[in-house]
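Of the protein chains in this complex, one is absent; all others appear in place.
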Amino acid sequence: MSEKIKAAIVGSTGYGGVELYRLLASHPYVEVTSVTSSSSPGSLFSEGYPHLTDIHQEPLDEVNPELLKSKADVVFLATPAGVATKLAPQLLETGLKVIDLSGDFRLKSPALYEQWYKKQPADEAYLEQAVFGLAEVYGEQVKGASFISNPGCYVTATTLGLVPALEAGWIKPDTIIVDAKSGVSGAGRGVSLGNHYSEVNENLKAYKLNKHQHIPEIEMVLSDAAGEPVVITFSTHLTPMTRGIMATIYAKVDGSRSAADFIDLYRSYYEGRRFVRVRGEGILPSTKEVWGSNYCDIGFAFDERTGRITIVSVIDNLVKGAAGQAIQNLNLMMGWDESLGLQFVPVYP
Amino acid sequence: MSEKIKAAIVGSTGYGGVELYRLLASHPYVEVTSVTSSSSPGSLFSEGYPHLTDIHQEPLDEVNPELLKSKADVVFLATPAGVATKLAPQLLETGLKVIDLSGDFRLKSPALYEQWYKKQPADEAYLEQAVFGLAEVYGEQVKGASFISNPGCYVTATTLGLVPALEAGWIKPDTIIVDAKSGVSGAGRGVSLGNHYSEVNENLKAYKLNKHQHIPEIEMVLSDAAGEPVVITFSTHLTPMTRGIMATIYAKVDGSRSAADFIDLYRSYYEGRRFVRVRGEGILPSTKEVWGSNYCDIGFAFDERTGRITIVSVIDNLVKGAAGQAIQNLNLMMGWDESLGLQFVPVYP
Amino acid sequence: MSEKIKAAIVGSTGYGGVELYRLLASHPYVEVTSVTSSSSPGSLFSEGYPHLTDIHQEPLDEVNPELLKSKADVVFLATPAGVATKLAPQLLETGLKVIDLSGDFRLKSPALYEQWYKKQPADEAYLEQAVFGLAEVYGEQVKGASFISNPGCYVTATTLGLVPALEAGWIKPDTIIVDAKSGVSGAGRGVSLGNHYSEVNENLKAYKLNKHQHIPEIEMVLSDAAGEPVVITFSTHLTPMTRGIMATIYAKVDGSRSAADFIDLYRSYYEGRRFVRVRGEGILPSTKEVWGSNYCDIGFAFDERTGRITIVSVIDNLVKGAAGQAIQNLNLMMGWDESLGLQFVPVYP
Partner (left out) sequence: MSEKIKAAIVGSTGYGGVELYRLLASHPYVEVTSVTSSSSPGSLFSEGYPHLTDIHQEPLDEVNPELLKSKADVVFLATPAGVATKLAPQLLETGLKVIDLSGDFRLKSPALYEQWYKKQPADEAYLEQAVFGLAEVYGEQVKGASFISNPGCYVTATTLGLVPALEAGWIKPDTIIVDAKSGVSGAGRGVSLGNHYSEVNENLKAYKLNKHQHIPEIEMVLSDAAGEPVVITFSTHLTPMTRGIMATIYAKVDGSRSAADFIDLYRSYYEGRRFVRVRGEGILPSTKEVWGSNYCDIGFAFDERTGRITIVSVIDNLVKGAAGQAIQNLNLMMGWDESLGLQFVPVYP
């Protein structure tokens, strides 16, 4: 490798953008050449994020496709819903590669996007072009692509926990219930009473039951895996911690399968993919065991009394659920080892 | 009321005992006349619990039925599994009223107890005598009883969330899945790596899936409500907070019922019982909203796409899930208003 | 006592107001007859604070002196800085008793108020009239007063830890350094990046060093105790917890005094005042040991190597640091036992 590629990060205010910066800073083949801010171009990254003092020293750039084209080869969009809709096509037109971390290009159906996001959908041609970057499932399509739509955090934890079983036909699709729990950083850096420390600390809160905008995205992947439309019950809970998502997944098993069978099936499905770790019998992963890393850990418990399998899938929402998987997708796009720059150990404790 | 009754607390080391002390200290009709310790009788309560400095000044008593009889009218047992098995009958023999907060007398079947607790069960005559103190369901049987077995914390949150629907036949019993989450105090004060701060903080952990010893107790209550044997899938999660339990309950609805119908049904079932608050449409309770109080708050979300109802039931595990409900049972036993000494506002924030 | 007095709470949005409500709800001689809201009169208290569901059922009143006069005997003002400046005199004019929890009437000097609060000071006549309600120090002046200015949270913890030593001349005033730490609720319910969960959790932050607006208030009390002007170094830190203040206080000891001497001095000073608990030798209080209660606990460590005494003083910032002490002042004003309605045990764990 003679030369690094140049990357720009659009959306430096939010947690997704700053996590991209952290991870890219130690990527051996990538140089971050531009970090932008729509609200305060010209200021320093470290003004909003003092932990970056002495680390990122250049002023923030404005969000300008021509400027980005002149400075970068690939652009990561870590912007609020609705921004990439317009911006991604502009960047693609200039010949830049684009990895969008927002939800704007995840759903292939504009109508579905409008229904769940209450916003104007993107142009259908670009929706079609965008490759859904669930790396362990659609990695082959990611290779060589120039426009990636990076999956949502809940989506990643849930679908990695379900796809192998659905593809194999081992569980009954209409019995799937997903009880998901997330740390607070998943809601972003924007201030609201809902993320006020005194309201969240020592509190557990269910929210958006059956209404989370990640539901159609999950069902899109699950339907694809099952080969038939899948409709699920999906609940989300806000947990008093900063990082981490756990999806506790319930489904009726079709036929006679043990937890050990599931472990074998998943290990076989994910063979060669280092970021999915399938745990041994009787072992369930906790969110801290993947904290700060790109792993998705999966464990199983089979209940003989009810014939249900419980699948526990955990990720760090900001890494595998956002910035880490985006970099994994960059690696795949570039034909590199998917783990480049992501081969670090989870932070524990 | 001319005179207070005298109460003793056996098991002052654990969180259940110290919470009983806190609550009883402001009960208008009760005086705590003895607090015992099997490990260090003669020492001060405030040595192990400095927050009681200058509050409880008498030395801890030894655990001795004769002594307890001489000092108290009613004894609360906040002891580890297996202690009340022998001790409760001895106390009852002396004529004392007994409220046992452990699991020793909850299951009517000795075989079931042995299977789930891996301990010698209690004498069947006493198992029969013990009234299961789920106050809002079995309150009539509690009135006038002299021996109460207080329900488990997970049991209280789960069954209060399910009994009205099961009794009414509105949900299909074989589709019930309970995804329960608990704060760390539920595991008691004994030290272990599992409750080490650095291991629990910023962590979410699933444990004892389908194996929690509260399962048979829950199924006992649910079967009673349904009029047929009910078998459930039950998961427990350790959440990084001290107090609080949330049971997120899923079931298929039998017939055509809206969330509003469920709200009406539950409000009607719990009419006159101030400690169950059924929330309005679209409102889900969080654990902090009952923190430090005896409330059980219940909310509903109906998913038209799947025909499932999601029921969210929250309690403070140490109050409604242990010490508070025990006092509520004492009130019922004595023929008092069930809310005596428990009419305080949740602590928020 | 034949009849309860009627109390109104102005400022129901903030944590001070809602904590007043919680505590007053179990006061034996007080009935809360009005809770006001300047932003949404007519709405329910439980809309903003769902933990009050089914507890407070009347709509919130508007902030109107005439209305308050018609409904209440005493008004608690839990309003942001600058509101009581105008409102308290209006209420006093109608003959209402007023307890102001804000900083508007704490400093006797209008110039000092303007300097530290950057706001228009109150009318001097009313500044003069207001009795500074540090209950264990100025309790005699509180008795029979009709206008109380309730001390700040940092002020209460710090001055209760210093007054006896300063009055006795045991420490050198010009060597006092106070390193104070507070939970997040002290900053109120208003949302800001500074109290965003993901920013505060797993973080410890020093702020407003030598600049906190409580400094002149502390020095006012300390100077009064020392009989000479006292100037201190005062630091504040934001700690990742909801409630609790610890003031770690350092000073050079004048003469030869041991920790035991200090303990005796303080126990003697606070004799008969149940809310100050002076800990025994070698024992230091932690914030959780007063959590949810009106206690101020104080412990000592003497360093022979340097001749310095370290005084550790802890309170719950929302109780002894705000609402609890306000009620203690009401009790004193009314000639009641100062602990009425406040005789509860700290919540632990």
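Going in written order, the chains are labelled A, B and C, and every chain counts its residues from 1.
Keep this in mind: contacts are C-beta pairs under 8 Å (C-beta built on N, C-alpha and C of every residue); 3 or more make two chains touch, one makes a residue touch a chain.
Here the structure is a predicted model, which means the values were calculated and not measured.
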| item | value |
| --- | --- |
| Contact partner of the left-out chain, one of C:Thr94, C:Thr233 or C:Ser268 | C:Thr233 |
| Absent-chain contact - pick from B:Val10, B:Leu107, B:Val178 or B:Val200 | B:Val200 |
| Full-complex contact with the absent chain, from A:Ala226, A:Val290, A:Ile311 or A:Met334 | A:Val290 |
| Touching residues (missing chain, whole complex) on subunit C | 174, 177, 179, 181, 183, 198-199, 201-207, 209-210, 231-233, 235, 237, 239-244, 246, 248, 250, 284, 286-288, 291, 299, 301, 303, 305-306, 308, 310, 312, 314, 349 |
| Subunit B, residues in touch with the chain not shown (by the definition above) | 15, 183-185, 189, 191-193, 195-198, 200-202, 240-242 |
| Missing-chain contacts mapped onto subunit A | 15, 18, 21-22, 25-26, 49-55, 185, 189, 201-202, 242-243, 274, 277, 279, 283, 285-286, 288-293, 297, 343-349 |
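FYI, only the chains that are shown with their structure count from here on.
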| item | value |
| --- | --- |
| Angle of rotation relating subunit A to subunit C [CA atoms, steps of 5 degrees] | 180 |
| Remotest chain, subunit B as reference, centres from CA atoms | A |
| Approximate Å spacing (C-alpha centroids) for the pair subunit B, subunit C | 36 |
| Length of the line joining the C-alpha centres of subunit A and subunit C, rounded to whole Å | 46 |
| Residues of subunit C touching at least two other chains | 15, 185, 189, 201-202, 242 |
